[in-house]
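Omission of a single protein chain aside, the complex is shown with its protein chains in their original locations.
Letters A, B and C name the chains as they come in the text, with residue numbers starting at 1 for each one.
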Amino acid sequence: MSSVWGEHIKISVFGESHGSCIGVVVDGLPAGIQLDLAKINQEMARRRPGQDIYTTQRKEADRVEIVSGFFNGCTTGAPLCGIIKNSDKRSVDYEDIKNIMRPGHADYTGFIRYKGFADYRGGGHFSGRLTAPVVFAGAIANQYLEQKRIIIGTHLLRIGQVQDAPVDPVNISAGELLNFRSMRFPVFSSETAEQMKEEINNARMDCDSVGGILETVILNLPAGLGSPMFKSVESRMAAFVFSIPAVKGIEFGSGFNLASMRGSEANDEFYIVKEGNEKIPCTRTNHSGGINGGITNGMPVLFRTCIKPTSTISKPQHTININTMEETEHVFKGRHDPCIAVRAVPVIDAASALVVMDLLLERGG
Amino acid sequence: MSSVWGEHIKISVFGESHGSCIGVVVDGLPAGIQLDLAKINQEMARRRPGQDIYTTQRKEADRVEIVSGFFNGCTTGAPLCGIIKNSDKRSVDYEDIKNIMRPGHADYTGFIRYKGFADYRGGGHFSGRLTAPVVFAGAIANQYLEQKRIIIGTHLLRIGQVQDAPVDPVNISAGELLNFRSMRFPVFSSETAEQMKEEINNARMDCDSVGGILETVILNLPAGLGSPMFKSVESRMAAFVFSIPAVKGIEFGSGFNLASMRGSEANDEFYIVKEGNEKIPCTRTNHSGGINGGITNGMPVLFRTCIKPTSTISKPQHTININTMEETEHVFKGRHDPCIAVRAVPVIDAASALVVMDLLLERGG
Amino acid sequence: MSSVWGEHIKISVFGESHGSCIGVVVDGLPAGIQLDLAKINQEMARRRPGQDIYTTQRKEADRVEIVSGFFNGCTTGAPLCGIIKNSDKRSVDYEDIKNIMRPGHADYTGFIRYKGFADYRGGGHFSGRLTAPVVFAGAIANQYLEQKRIIIGTHLLRIGQVQDAPVDPVNISAGELLNFRSMRFPVFSSETAEQMKEEINNARMDCDSVGGILETVILNLPAGLGSPMFKSVESRMAAFVFSIPAVKGIEFGSGFNLASMRGSEANDEFYIVKEGNEKIPCTRTNHSGGINGGITNGMPVLFRTCIKPTSTISKPQHTININTMEETEHVFKGRHDPCIAVRAVPVIDAASALVVMDLLLERGG
Partner (left out) sequence: MSSVWGEHIKISVFGESHGSCIGVVVDGLPAGIQLDLAKINQEMARRRPGQDIYTTQRKEADRVEIVSGFFNGCTTGAPLCGIIKNSDKRSVDYEDIKNIMRPGHADYTGFIRYKGFADYRGGGHFSGRLTAPVVFAGAIANQYLEQKRIIIGTHLLRIGQVQDAPVDPVNISAGELLNFRSMRFPVFSSETAEQMKEEINNARMDCDSVGGILETVILNLPAGLGSPMFKSVESRMAAFVFSIPAVKGIEFGSGFNLASMRGSEANDEFYIVKEGNEKIPCTRTNHSGGINGGITNGMPVLFRTCIKPTSTISKPQHTININTMEETEHVFKGRHDPCIAVRAVPVIDAASALVVMDLLLERGG
């Protein structure tokens, strides 16, 4: 049981890379959320493959058909199911190699876990293609959040050896985040974008792939979301984020750098901001990433996600045949992203939106 | 709802730093696990405070009284409840400062979340003291795992500026892990241990604290545990680990370093190991930390956890009074660990044991 | 969050009576269950409407398209999604009456719960039509159970004033249960079937409807399934069965009759049955319905479900208009079953199969 997530909303993801369709059931949506389908399609487009040389050449329209839970322009409160057709399948690519365990992929672990019965074509249910329904569900959550002025945005902090400027953890603005959402290579400077593209293209030319780091910010969360211990914001965000293929690390606020710090540096000191008659506690620094004791403190929530290089590469690799149990050399052909980190951006945004919506619904919405 | 965890075993943690006792109910334990109480006490001792200058001076015996689910030396299958008395409380320390929001702590977020009704003494339910019942529950899980030859161990990879050698992700041995478990400063070289102690003592002398990184290995896990997507091993381990106070980051295998790698480097190539008549797929490298597609591949599971510096320090800090809503300068007195990373080691081991037991029970034990 | 069920398998049901399609995602199915699609269609046919005057005249083929989790004739272990088209919709029937709260229906409670946003056509997600995906999921579970020789069957114990003979709670045979499954009016005597049909037809001629009681037996369950307290077999079965529209009561074994009994009568005395060298504890009576302390004892599990008369009737009824908040008299037109108990039979069988499969998977399958 793997593809069901959530407490106050639940999503159930289904489908395989080379099946007839993929999709998601979103259960627990409040009734009456007005959905702007154009905006949903926009989110889908951010993740859509086949758009340039930096992504896989598989062409998919990725149009979602909503078959339930949506009536007269609004959510009904009943489970909302969205279905996406798979159109550009080349399953024949995989028949030859079904017994070859591709390094870095889930071929071997999936074989053991599912006793050889899994659909091996294109990674089956393990495929990154399954993030499309997640982006769809996240796009719905995002419309709910926008009504509450909550803004989520992610940029490419690093691709291979190329580093973007980090966000300002205290003063990052909604405008900057929205800007990230509108870019295919969300970075602070266009120069960095060019360097990153070159980095990716170099990997591609080398029949290789490259990894990256994403930096995500969530603005305007109220203080008081989450709980200590097992329902901490970090626990819930991390649990979702690690469900996205290729993610191997997550850190909040100053993250691993905190190991080298002293408490006097790492502690975010409070001060009072006056807005009209209201006094709002804020912190001057934000090493904690907006979360203390598992609960939001009203500052920007900030985390970084590490994405490993795409496992599929066109270089020859040493591996095994699970049928003959012999070692073999193999070159994998097939379409793939030379750097999956780029298309992971809208997926992380979607994950964030779903986690935040779940947190809000826990407090009565 | 925060302090209940698990799917196939469930733990429910209760208590506050300055209440009469703390404890945990462990539900779903298989009947017939023989428990060696001396070994459980040994685990408790690893986390126990007041043992030297590198930890808080609060003295607690941390003896667990098992009041249910245990009969004739074995688990009965009924919920097992363990209770630990709080003996060395100095609640008066906290009366004066109950309205002062200590930077880095959950005072402010807890105040908002629980509308001022939380027990503020010593951090209440947010206190690191609540990791004692987790260690107890983990010690039970560990005895279950030992029967299956699964070994877990953690060392201090970094304290402040001092770095230990990393484990060999492929060849780390059970002996080395068991050695870690027997040490109060689990590191590879005693020289490093001395440097770390000095680093901590320096922070202590400066009325300050310091952070660290722990590196954990789980040996002899069968291939095939976990699932793709939301039940990935990474998701489940991260969700638990982020419930431990002061954790701000986790990475598996080569973690954040994967961002700079090429796929040809990051992919762990398979080869065949022959044991008698059996042929076992293994990988020559272990950048994936023993997990592909959310599922164990039989190689050592390896992850690193970042622990921030203890929030409690004796230096003056700027903060706010939540009652008057005014800014204030304050020096916090009270006992605390100058480096909580040291005592986090057995907690991470316990978390790992519980997560692995849950994974195993999912496959029928 | 309403339409997600299960612990070791999870089902997520979606769709509305008058949407484009309905369906279900079944997550957690073990890999490698061979599925006989003809048998699944047979189960679907048992519930299908429009077959005679005793059921609604809505015609639906109720063919299920499996879009995921099924490959080369077997389950893959990935979520299995089945989709059923809605073909015979007459949504126009409902436009006029969308503000008229039909007595006995969920129109009013749904209006409050979903703030007027629910799809009111044909009951929307509340419709009995949503039991079709449940029957599909149950048919899969049933194929899993058949491999373990577990047999489930239900008969119509009562329709209105007509009573069938009760099953023998100790000696009921697999043959009798399989016979029930093959009948559209599963009863012991054909004479009773005729009387029941007459009872239903009388109600139909009176523009009215009639209720019934179903009696279900599960044979060959191993002893030891379930748990005390909140995971009792009764708790889990009842929770599912009460999710089926029109169910208002459930009793296990001798049920409500136990209230009038003495313990000396109600207690099922044990004796030993020898099968070859094996000695098997059995009970001479079965007042407990095969369950003691929430756990199966190896005897037939037996329960009875009460189904209220179909809420939709063609007689004039007094009710309210939720828009004008005025009282009104109304005659409802639209297709409906004069006795929904008949078509509830395969739904209860499906529910039973899913609950039993969940219980078995809890013990490792």
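In this text, contacts are C-beta pairs under 8 Å (C-beta built on N, C-alpha and C of every residue); 3 or more make two chains touch, one makes a residue touch a chain.
All of these numbers come straight from a predicted model, not from anything done at the bench.
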- Task: Considering the entire complex, write down the shown chains that touch the omitted one.
- Result: A, B, C
- Query: In the complete assembly, which of C:F126, C:Y144 or C:F180 touches the absent chain?
  - Reply: C:F126
- Task: Can you work out which residue in C:Q147, C:N171 or C:S260 touches the chain that's missing from view?
- Result: C:S260
- For chain C, residues in touch with the removed chain: 1-5, 13, 101, 103-106, 108-110, 112-113, 125-126, 130, 158-161, 203, 206, 208-213, 223-224, 226-232, 234-236, 238-240, 242-243, 245, 247-256, 258-272, 279, 281, 283, 287-289, 291-297, 304, 306-313, 315, 317-320, 322, 325-327, 341
- Item | Interface residues of chain B (partner: the chain not displayed) | 1-4, 8-10, 12-16, 19-23, 25, 27-28, 31-32, 65, 67-69, 71-72, 74-81, 83, 113-119, 124-125
- Note on the structure: Note that chain A touches the absent chain at residues 78, 228, 363-365
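In this section, only the chains that are shown with their structure count from here on.
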- Task: Starting from the mean Cα coordinates of chain A and chain C, work out the distance between those two points in Å.
- Result: 39
- Using mean CA coordinates as chain centres, what's the chain B-chain C distance in Å? 46
- Task: Find the geometric centre of each of chain A and chain B from their Cα atoms only, then give the gap between the two centres in Å, rounded to an integer.
- Result: 27
- Note on the structure: Where chain B touches two or more other chains simultaneously, the residues are 228
